[in-house]
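One chain of protein is taken out of this complex; the other chains stay put.
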Amino acid sequence: MEENNPIIESGDEGRRNFLKKLGIFAGVGVAAAAGAVYVASDYEEKKNPEGKKVRVLTADGQLVEVPESELQKIEQEELDIEDELQRRGREGIAGKSWVMVIDLAKCRNARMCIAACQAAHQLRPEQYHINTLVMKDSEHSAPYYMPKPCYHCDNPPCVKVCPVNATFKRQDGIVLIDNLRCIGCRFCVAACPYSARIFNWFEPRDSEKYKDQPYDVELNVPQKKGTISKCLFSADRLRKGELPYCVSSCPNGVYWFGDMNEDVVVNGTTKEAARFSQLIKDNGGYTYLEELGTKPRVYYLPPKNRIFPAPGEEQVSSHS
Amino acid sequence: MSRKQVFFTFLLSGFVVFGYSQGAWVVPAADKAKKNPVASTAESIGKGKNLYNTHCKSCHGDPGKNNGLPLNPKPTDPASEQYQKNTDGEIFYKITNGRGAMPAFKATLPEQDRWHIINFVRSLSKKKVAENTSEPANQADTAQAPMIATETPSAQDTLMAEGKLRLALGFEEDSKTIYARAFRVKGGKTVPVSMVPVEIAVKRYFRDLRLSEAGTVTDENGYVSAIFPDDLPADTAGQVVIIARIPEAEQEQFSVAQVEVTKSWGVKLIPQNMKEARSLWNDNHKLPLWLLFSYLGAVAGVLVTFAYILSLIFKIYKIGKSSMNA
Partner (left out) sequence: MDNHLSLEESRQKLTQIENDLIRPLKSHNGFEMWVLFLLLLLILGFYAYYLQLRDGLGVTALRDYVQWGMYISNFVFFVATSLIGMLITSVLGLLRIPWITPLTRIAETIALAFAMFAGIVIIIDMGRPDRFPYLFLHGRLQSPILWDVTVVTTYVIISMLLLLIPMIPDAAILRRRMTDAPKWQQAIYKFLSANWIAVPEQYALIKKSIRVLAILIIPTALAIHTVTSWLFASTLRVGWDSTIFGPYFVSGAFVSGVAVVIIAMYFFRNNYKLHNYITDAHFNRMGQLLVLMCFIYLYFNLNEYFVPAYKMRKAEGHHLEALFTGNWAGIFWATQLGGLLIPMLLLIFKPFRKPLPAFIISVFVLVGAWFKRLLIVVPTQQHPYLPIQNVPENFITYKPTGVEIMLTILPMVGVLIVITIIAKLFPIVPIWETAHEQGVDESVIK
């Protein structure tokens, strides 16, 4: 079953590669030797009376013994990795202005975006960074599917109310959450009119498995109990020039993603590039509830000329 | 793990709904007999290929590789025998009306485009035949291509020629027109090559933006041209990188290194770091000054009052002390 799921595999693989690619640590010998060894200093036994050898858990789940002196180095390195992830995560990518376009005419609720997202961000099945909703605007209007990520507003109500700078906006427009800073007051959840934010009410999924992973603020991973999480526009992938998890896993060409400064968005399914301004102009693009003044960065194209049946019509069509 | 399984079960069950008790896809006789009104030219096939990549590939996969999505029923590989058994009319009907997970394209794709796709998928079976008889790959396509001027070598000739296929970029500054040329060097002379699919693009972060029309091939003089849009943003210096290359889908057939030239044609990007201005949503040290001063003012007022009150109480204490001592 697992092997059949390319999304999950690629997510983990991507992350490992990404850690390896962190240039500034290239020179450190231990890291190369141990192959990004994640240390479990709190839980692993340190029984040796001389304290010379300690068991540690490697990234692929193997227990190995290393001298304690090296362990110190590894711990230090790990702190460095986390510091570096924090620094660049808070700074963002200069000169970029990310934007997403969601074509409602193409969505048939395949929910592959959700699966890819939940796998990448270690979410429980009921926790959504992106959720596909069945919308019906008024009594006689037609229903449609609406994928709803975080809109990464330019006037973000959630960031305004955060008391400790745990959620913040970066220069490239992304609104992120620092789970090492969040105090869990949930004011941001109350402030978001789009219900985009979720909370780790319990110990996060598989937290035991991921507990030694250095925290990446661009991925919100590993998730932390008692803190907020939400869609991050896959900030970790953008850095590598890759499209977000949801965008690239959609089978139906729903998502376009790109840089507004380049005026180009790329379709995650067809990899076709288009002018953002042209796409919006030609298709009557809009942002959701823009009257609230939140200035969302996610645009919708109206569900016109659909290629899939509207919500509630599937049964009819399957028997026809 | 169980979550992944849940997901998969869900995925499958989702498609079971679509695929539920679907028998053979019967097409009305009149539709079945419909003939393709669009001639199977190289241009039509090229357009068809582009349309296929955009609208069909995500489910049907790469033709001939049988790598479509694992749905139920499985989307048929268009290069397969089973698929090619369909008449043009049948394929047209199925693209038009859809069924289950197969979308209906009648609203999104003009009829013309649907026929282009059919021309493309038909070319796949011919290609297979061509490969079997070890003839040049696109001979079948070019056989029906529009007339080629006699003074220029035909595509299949040039392909088999010895000189290496090359690309060059040329520019007309006033009109911001870009020319890409496909040619070979033969005996010190450049010989243009026609019918080569070439795209002109401008470099972007995730994918490059194509400026030439989809499916364009070089003309009899080996040229493809495109106009650079005046309003396209560039980097902070106003520079854009213009690229001529063979489209990704055609690269197996034509192996040519892409050509890049930097031009100062774009609209200069004036980088705006939105985090520079103070605002209510910015970081803690970027708070609006009015807020900072209001806060500090109020707190200072309270602290001064507290100090005053403490001084009064201390006086009470001192008065008592001195009189007790006295």
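Couple of notes before you dig in:
Every chain is named by a letter (A and B) in the order it is written, and numbering of its residues begins at 1.
Just so we're on the same page, a contact is a pair of C-beta atoms (placed from the backbone, for glycine too) under 8 Å apart; a residue touches a chain by one contact, two chains touch by 3 or more.
Note that the structure is a prediction, hence the values are computed from the model and not measured.
Shown as candidates are A:His121, A:Lys148 or A:Arg297; the residue that touches the absent chain is A:Lys148.
Only one of B:Leu69, B:Val191, B:Val241 or B:Leu287 touches the absent chain when the whole complex is considered: B:Leu287.
Taking the whole complex into account, chain B touches the unshown chain at residues 280-284, 287-288, 291-292, 295, 299, 302, 305-306, 308-309, 312-313, 315-321, 323-324.
Mapped onto chain A, the interface with the missing chain covers residues 126-128, 131-135, 148, 157, 160-166, 181-187, 189-191, 193-195, 197-203, 225-227, 289, 292, 294.
Note that in this section only the chains that are shown with their structure count from here on.
Chain A and chain B have CA centres that are 22 Å apart. Residues 1-2, 4-5, 8, 94-96, 105, 108, 110-112, 115, 118-119, 124-125, 154-156, 159-160, 165, 168-171, 173, 205, 241-243, 251-253, 257-259, 261-264, 266-267, 269-275, 277, 305-308, 314-315, 317-320 of chain A are the ones touching chain B in the complex.
Contact residues of chain B toward chain A in the complex are 1, 3-8, 10-11, 14, 17-22, 53-55, 57-59, 69-70, 98-101, 103-105, 107-108, 204-210, 229, 231-233, 236, 269, 271, 273-275, 280-284.
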